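The structure's right below; bear with me while I get my questions together.
One chain of protein is taken out of this complex; the other chains stay put.
Per-chain numbering from 1; labels A and B assigned in written order.
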């Protein structure tokens, strides 16, 4: 079923407002264009409310976080919440920086977020920061493996339940969960970790997929994660021996550009665990 | 005749100062290098006048506009004007943001600009903002088609006449006009709209082509627009079935890299309408 989500992105072509880091911003823009959405970037406090009002979704990314963009994130987030737009957060580096962790926790508490995407250590740092009183077992591991899958599935579901936010924990195995249901996704290639910004691109897709499929957000989030993973596999199959991570970067976006329902149906590998 | 403009860019290798958005800045730099020019980027108020003084042209781009870069734009613009350098403006997103529209109008009024490049809605927003007293009919459409071509041609010529600035309105059909003459250009591919920054790259080329051909600026502006359109066509012809917008991005810049007088002569499709 999640395969139909991408067709909706292409049909509705949601405009996504990105407040994101300046390392991977160009790739986020091209990834959004590739999936059928449109990107717009603005982070000046004077500009932000007007821009975000014209959009269907807001993608907040904490890489290269600045004091001056934090205000912009809150202002855009509040405006998007008031308008009922989708808001997603990518807490890049919250495991390594108090400023980022503090900001991510404030965004999580003060805004109504629809989804968060991060790797295991980022999601764990967020869950820890959210405090033990919230009842989430944060003895989570740094990666998801077949061995710790049940523990990690419980962890993301608990965190999603306590925050009311869809959690996408991505890595070798990807988990996408709300408080009850967890998609376990086995797409992607380890080589994607050698390309800067594949996580940021996925967070952009997440905002677009949710904005275009508001009536089935969990499915849309899982579809975004499958799209990125399948794109990584398709792209890898097109690499020539002399090509490396720079060409792989382009081929991944190219594969998103060509992604459709049929490809997703044939290649998406996921199971759904409900409690 | 416009075909010879690119040879002059390669001969003179103008150094272009860019104050531009951080989404597409790398592509602007590579597009400038591809056409034979050299890029330099600086937007700190303390740095700007010295940098711009060493250049032959200044490219102001309002994407991801910040309060702090606005001052830099005015300072660099005034210095470039004082030195008689070419100054171009790309009013990215002026249709969607009051801050950007206000800034674009101030730049238009307070600086002596040589050329402006935008899509139909950006140019229309600018013309509207410039006020009805200026006598421009701003009931312009959102795209240029064969049907509204005469109206739109009049519109850009009127706007150019009232501002004294060359206007390049680009889209499915491109119009490049001063107050009297309008080039109607039919190059390019619709798929270019799926690559972020092709407009920003073209604005960079515009500054380079004008700086290298100061004695024939309108022709140079039309040559820049033809170069980008033909590059889009050549690049598209080299795309393999599995390639998408990321590879297309690279192939467009590659095609600019190889663009020469002969290719332009063979492939540029334009007519000149004079009143």
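One rule holds in what follows: contacts are C-beta pairs under 8 Å (C-beta built on N, C-alpha and C of every residue); 3 or more make two chains touch, one makes a residue touch a chain.
Bear in mind the structure is a predicted one, so any value in this text is a computation, not a measurement.
Only one of the listed residues, A:51, A:65 or A:86, touches the absent chain: A:65. Contact with the chain not shown here comes from a single listed residue; of B:44, B:110 or B:150, that residue is B:44.
In the full complex, chain A makes contact with the omitted chain through residues 21-24, 26-27, 63-67, 93, 96-100, 194-197, 242-247, 249-250. Against the chain not shown here, chain B presents residues 22, 25-27, 29-30, 33-34, 39-44, 46-47, 50-51, 54, 234, 238, 249-258.
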